[in-house]
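Here the complex is missing a single protein chain, while all its other protein chains stay put.
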C-alpha cells in the first residue's frame, strides 16, 4: 500500500460513495424553509395588525421564531426537522436557535460556565463575530462614502 | 399573496443552502455563517433590500435576513449618530434576536436534556 496513488485513490473513492438524493433534498429544503418563512410572515402580519411599527414587528418576529426553534430543540423535535429539511431547517433563524440550544443542552453536565454558557456559542460565536463585525464595517464604510 | 411570496423566497434561499450542503464539504455551521455574512455584505451594498421588499419574511427569516438587519442598523446608525452609530447600530437592530437566543437557549438547556438518536 506504500505505492498507493492518493489522487487516484480519492477519485476511485468518490465513485464508491452513494450520491445524496439531490432532488428530494432540494424539494424538502424548499418546503421546510418555505414553511418556516411563511410562519414568520404570519407572525409579522399579525404584529403589524396590532399596530406595531415595522422594525418592532420584525424584531418580535425574530424573537418569536427563536423561541419556537429553542423549544422544539429542547423537546427533541428540531433535530428530526433538520434531518428531513436539511438547509430548510438550518438556514432560517430557528436553525440558528437550534445551533445554540443543542450544544448548550449537550454540555450541561460539564457545568454552567464552561459547559452551557461557553458551549452555546460554538456555532453562534462565529455568527456573532462575522455579523456584528461586518455590520460595524458597513457602518464605517457608510460614514466614509456618505461623508458625514 | 404575502404568504406565497414568503414561502417561495424563503424556500429558494434554503434551496441554495441545500445545494451547497450536498455538493461541497461545507457543514450546516459553515452555511449559517456564510449566509449571514452574505446578508451583511448584500445589505451593505443595498442589494438585499429589493429581496426583502418582494419576499417579506421569506427574506428576513433566513439567517441572511439577520445579517441584513445588522447592516441596515449600522447604516442607519451611521446616518443619525455618526461614528458611534456605526458601531452600535447593527447590534441595536439585531439586539432582540440576539438577546432572545441567549435567554431562551440558556433556559431551554436548563429545563431539557438531550436524547440519544435512534
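Note that the chains are named A and B in the order they appear, and that numbering of residues resets to 1 at the start of each chain.
Just so it is clear, contacts are C-beta pairs under 8 Å (C-beta built on N, C-alpha and C of every residue); 3 or more make two chains touch, one makes a residue touch a chain.
Definition applied: contacts and distances are computed from a predicted model.
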Per UniProt, the name of the complex member that is left out, chosen from "Stage V sporulation protein AD", "ATP synthase subunit c", "GntR family transcriptional regulator" or "Cell shape-determining protein MreC": "Stage V sporulation protein AD"
Contact partner of the left-out chain, one of B:11, B:28, B:44 or B:73: B:28
Where the missing chain touches subunit B, by residue: 21, 25, 27-28, 114-118
Hidden partner interface residues of subunit A, rising order: 1, 4, 6-7, 9-10, 12-13, 16-20, 25, 73-74, 76, 78-83, 85-86, 89-90, 95, 98-99, 101-103, 105-107, 109
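In this section, only the chains that are shown with their structure count from here on.
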Distance from the mean Cα position of subunit B to that of subunit A, given in whole angstrom: 8
Complex interface listing, subunit B residues touching subunit A: 2-3, 6-22, 28-29, 31-33, 35-37, 40-41, 43-44, 55-58, 60-67, 69-71, 73-75, 77-79, 82-83, 85-87, 89-91, 93-98, 100-102, 104-115, 117
Partner subunit B, residues of subunit A touching it in the complex: 20, 22, 25-26, 29-38, 40-45, 55, 58-63, 65-67, 70-71, 73-76, 79, 82, 85-88, 90-93, 95-97, 99-102, 104-106, 108, 116-117, 120, 123-124, 126-128, 130-132, 134-143, 146, 148
